[in-house]
Each structure stands twice: as structure tokens, then as C-alpha cells.
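Every protein chain except one is present and positioned as in the full complex.
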Amino acid sequence: MSYPQEQIDELKRYCTKVSALSEGGIAFLYLEELRLPAGCKPEICDALLCPSAKDSYPSRLYFSAQITGPYTRNWNVTGARIGEKNWWAFSWKVELSAPTLAQLLVAHLNGFAKEK
Amino acid sequence: MNADRYSRQSFLGTDSEEFIARCTVAVPGLGGGGSHIVQQLAHIGFQSYVLYDDDIVEESNLNRLIGARFADVLAETPKLHLAKMMIYGLQPQANVRGFACKWQNHPEPMRECQIAFGCVDSYKGREELEIACRRYLMHYIDVGMDVHGTDRPVIGGQVILSSPGGPCMRCMGFLNDEKLAQEAARYGKAGARPQVVWPNGVLASTAVGLAVDLVTNWTKKHRSHAYLVYDGNEASVNESFTLRNLKIQPCSHFAVSDVGDPVCVEL
Partner (left out) sequence: MKIIVKLTGALHAEILRDLTRRHPFAVERVGFVSARIGTLADDGRLILLTRYHSIPDDEYVNDPSVGARIGSEAITWAMQAAYHGRPQREGIFHIHLHGHRGETGMSGVDNREIPPMIPGFQSVGRDAVHGFVILSLDHGSAWVWLPGDQEPIQAMDMAVIGSPIGVFQRGRRK
């Protein structure tokens, strides 16, 4: 799957590098050194954005570590194996109509910043 | 070694002993299924193993964990240790690499194997193992059992062979997004799953039988895949009905680009 370059460039504002990874027919965007919202520990980590439906979510954002944030989250993915690395994700459903990649990313990161 | 040791399995072929000895097998998960598998592989003559389990023997394991004794509960014996002792007791010269962790935390040794047995508890776990086996070219033999219902319990299980280039578990109708999604939604609510020794034994034996055939080709069937369904109430193992009615096509779920270390292409 390919995305418009302007959307990729917009994503790069949030991390140091954006790469494409594909596994088992599913396309991911690998975001290196993604800056997390205020109050998160660690403050920076790698992330995988899956813009298509996965694991009963319309889209998913995985992190290279379990993050401690301002609000308690249900980390229902712990050590999932994607691209020969282990990933963590919390339960957060994002339902947007035709978002750009950056809008999708921000909507997922809002899971740290919003109580619900 | 006494030449008579394997005389009763000479029907496997003239060089079968050597072919079996050359093969390296991975067993991630040394619980009820994995402990059976390790025991049988050692009896047959497999010499090279890569094992993973980070758990210790508990009393609730004693109804099914092969090789475990009450003393192991008291001693908090690691399941990995039990498996190693099982193997060395039968094959003193075996090369056993054991890791007290989940395979995902130290996956590199498993990649040297030709066969990996999946004795894991979840669809997600199975999917991850199969992906690793497709990446690093290993036959994947999946084993699982479950008990459904309380008023009229039903014991079910499966043994699946998923080989690189052949149909995968999705092709064969065992894995799908719906099952994975339902499992993800149930996360944390699973509780202790029913497990008993004799279905584990049936399934493990069937799995080991597939593995021996892959190594020795004694049946001359040249299997590229298998999906066998266990009905514990009927005491039967049969080819999956889904598979019997499935038109087998080249797998569309794994591409050549899924082989080898993942490559991230910078955008």
C-alpha cells in the first residue's frame, strides 16, 4: 500500500524516520523515535502504525514498550510479535472518516492525553 | 549405542536414524503438549533441540505434565529443566539449547531449526509462530486442544502442518481475523483452560508422527500441509472437513518479501 508523500512528510514531524514494513499481507508504518504526549514515560519510543483494520480495531498504534501515561490504560497487547520485534498496545478505538496518516496518529496518541 | 536400539523402527527407512539425528527441532512451550512431544522425539532419536519455557511446575500441572512429579512442585522445578532431563535421559549426547523465556524474547536459535512445534494457548501465539516459521523457513506443526461446555463437555483439538510455500493456517480455514478479534476482545478474561493428559497425548503423538514422516518420508505421502481434527468424545482423529472441501491454491497470505529478516523501507 502506498500513501501520498505529503502525508508521509506530515508524519515525519512526529518522529525521526518513517519506514514501510509489510508482514503477512498487512502494511505497517514504522515510526522511529516517536515523541509521545506530555506525561508519558518514556517520552520517546518507536511505534508501528497500522492504518488498516487489525485485531478488531479499525486501525492500531503499537509501541516498542509499555508506556506509563497520565491515565490508566488497558494494555491488551503485550509483547506481540510484528516484524521480528515485540510490541505493546492499549485498547483505544479510533473511528475517523478518511483521516490523513498524521490525523490518525494524533487520534491514537490522544489515548494518553484524554481520560476516555 | 546398541545397534538394536532402533531396530523396531527400521521400517522408517535405512538411513532414517541418521536423518532423524541430523534434524533440529524447536519446541516453544513445554507444558501439557510440549512435554509429550519432547518425550516422544527423544525416544525416536532426535538429537538437536531448541526449547523455550519460562514456567515452573505447579500442582495443577501434575494431571498432564509428562515427567513431572510431586517433588517437582515442592522444588519449583522449571519445566525447561524437566524437558532437558527427559531428553538427556534417553539421548545423553543430545544437543539441547534451552531458554527460560518466551521464544519471542530470544528467537534467533529457533531459526536454525527445520521443524517447530507450536504448543501455545492462543490464536495470536499460533499466528506469531507461523509467521516466524514462514520467515525463516521451518515446517510449523501446531497442536492444540480445548474443552467446551460444562453440562456436556466436548473435547476438541487439532494438529496442523503449515509448511513454507504450502497452505498456511489461514488458507486451511483454521485462523481468521474473526477468531483473532474475538480472542483479543476476551483478553484477560480467559481464566484457566481445561487441559487433560490423554487428548494431549493423542495430539502430540499425531504431531510427532507428522514430523517423523517429514524427516524420513516413510509413508511416501510428501505432505505439503495437514489439518487433522481431534474429537475427544468420539475418540477420533480425522482430516478437517474444511480442508477436504477446500481447493488448495498457492498461499496468498505470505509473500517472498516475508522471508528473512524484515526490511523496513524508508519513505
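As written, the chain order gives the labels A and B, with residue 1 at the start of each chain.
One rule holds in what follows: contacts are C-beta pairs under 8 Å (C-beta built on N, C-alpha and C of every residue); 3 or more make two chains touch, one makes a residue touch a chain.
Keep in mind it's a predicted model, so treat the numbers as computed, not measured.
**Student:** Could you list, sorted by label, every displayed chain in contact with the chain left out?
**Tutor:** Taking every chain of the complex into account, the missing one touches B.
**Student:** Consider the whole complex, including the chain that is not shown, and state which of B:His43, B:Lys179 or B:Arg223 touches that chain.
**Tutor:** If we include the chain that is not displayed, B:Arg223 is the one touching it.
**Student:** Touching the hidden chain in the complete assembly: which of B:Glu108, B:Asp177 or B:Glu234 does that?
**Tutor:** B:Glu108
**Student:** Going by the contact rule already stated, which one of B:Pro153, B:Pro194 or B:Gly260 would touch the omitted chain in the full complex?
**Tutor:** From the options B:Pro153, B:Pro194 or B:Gly260, the contact with the absent chain belongs to B:Gly260.
**Student:** Contact with the hidden chain only, please: which subunit B residues?
**Tutor:** 19, 22-23, 106, 108-109, 111-112, 114-115, 135-139, 163-165, 213-217, 221-224, 256-257, 259-261, 263, 265
Everything below uses one rule, namely that only the chains that are shown with their structure count from here on.
**Student:** Could you grab the centroid distance between subunit A and subunit B? Build each centroid from C-alpha atoms only and quote it in angstrom.
**Tutor:** 32
**Student:** Residue numbers of subunit A touching subunit B in their complex, please.
**Tutor:** 3, 5, 8, 17-25, 29-30, 53, 55-56, 74, 76-77, 79-81, 83-84, 86
**Student:** Note which residues of subunit B are touching subunit A in the complex, please.
**Tutor:** Touch residues, subunit B against subunit A: 102, 104-105, 107, 124, 127-128, 131-132, 135, 177, 180-182, 184-185, 187-188, 252-255, 257-258, 261-267.
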